[in-house]
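The complex is shown incomplete by one protein chain, all other protein chains being positioned as in the whole.
This part shows chain A:
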Amino acid sequence: MIEDRFDAIVVGAGMAGNAAALTMAKRGMKVLQLERGEYSGSKNIQSAILHADMLAELIPDFRKAAPLERHLVEQRFWILDDCSRIGLRYRFDDSNYGRSNRYTIVRAHFDKWFSSKVREAGATVLCQTTVTELAQNRRGRVIGVRTDRQDGIIHADVVVLAEGVNGLLGTRAGLRERPEPDQVALAVREMHCLPREAIEARFNLNGDKGVVIETAGNISRGMTVIGFIYPNKESISLGIGCLVSEFQRTGETPYELLDRFKRHPSVARLIDGSKVGEYSAHLIPKGGYNKMPRLHGKGWVVVGDAAQLSNTIDHEGANVAMTSGRIAAEAIFQVKSRGDLLRSDSLSLYKKMLDGSFKHSKKTDMRALLHTQPQNFLLTYPQLVSKAMQNLVRFNSTSEAEKSTSTQSWTGMFCDAFRLPRALR
């Protein structure tokens, strides 16, 4: 029996878990964080695109020490079919070097650093410890966790589930349902090693500047495939994502699909001669904002991928995960500090704050605009592109809902861009 009692136990040390543990520890709460991997990031062989504003909320001076790879100065969008592409490029070289808005990161390195901040803030971080079960009392209240180590239950006032997309614990405890195949995307990705000079020449970069290429299209059997390519310092991260149900429908294997993507002429030239470092497959919740499971209950909250809180468009769930972790932690702290019990109703503050944070100021239905006022097309087009780009590129204040619309209309815009010259001819 462990006599220690914690204010909060955080299960998992990925983006969401680290953000939650850091926030609560900074608030002076007694936090225990449990991670099954060897260390935070050890299970993660991905890279990611980090939104500076979101991290700055947690660690304002992160630029000084965080292991960042490249700061993004360019965004490219490609629409691919079997062998061609339509591309759009948005370059923002004027972005101040020191205050870049987005960075590429290698998660294994970044998470380790992030975790060191969690420790510095005073949380107790225990790795190589798997939480096997949520401990519940007779009234169904979560009172702590059981782990694969001896000594039974560790008690806490609240358990923050940041266990990733599989969310076994939550599912096992009956707090959530298993995600359906059409709510989960399978992303397969590879890291390709290439010398720095080659990367910078091929991507038209210098220094630590970076670019991200996002692709959409049908590269195989009518499957809607979202892809991405971006260089780190000495590696290129690329991958594709597709709904699990699509793989089921076509029988295509993820690896074959990735291979097809890599053989695409536009992609192949970028990675020519590189050495494949890592291959990984990862499930990404794609349910979107409307399909989120219950986020809180008696003595528990769920954050990040486990909550299916994912940015459906630009598959940069790491940032949303981080923000959800921070907001859940803030909500817990507020409930606690006003002396309330961490019950389901009091914890609904988390959902409320989350909704608020992703709330958008003004909503422009660009698709409607495009279809109803074609005469404005040529006039508004540049502005729209710029706006769409800003929406996609700058995450900070944009809601998931608004992004959905803007990106859909953005695709629509491409279609229109093709229809228009034909119509004029």
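Definition applied: a residue touches a chain if its C-beta (ideal position, glycine included) is under 8 Å from a C-beta of that chain, and two chains touch if they have at least 3 such contacts; residues count from 1.
By definition in this document, contacts and distances are computed from a predicted model.
Choosing from "Thiosulfate oxidation carrier protein SoxY", "FMN-binding protein", "ABC-2 type transport system permease protein" or "Protein FixA", the protein name stored in UniProt for the chain missing from the display reads "Protein FixA".
Residue in contact with the omitted chain (choice from A:27, A:63 or A:149): A:149. Only one of A:49, A:73, A:108 or A:328 touches the absent chain when the whole complex is considered: A:108. The missing chain lies against chain A, touching residues 2, 4, 32, 38-39, 42, 106, 108-109, 124-126, 128-129, 147-152, 154, 275.
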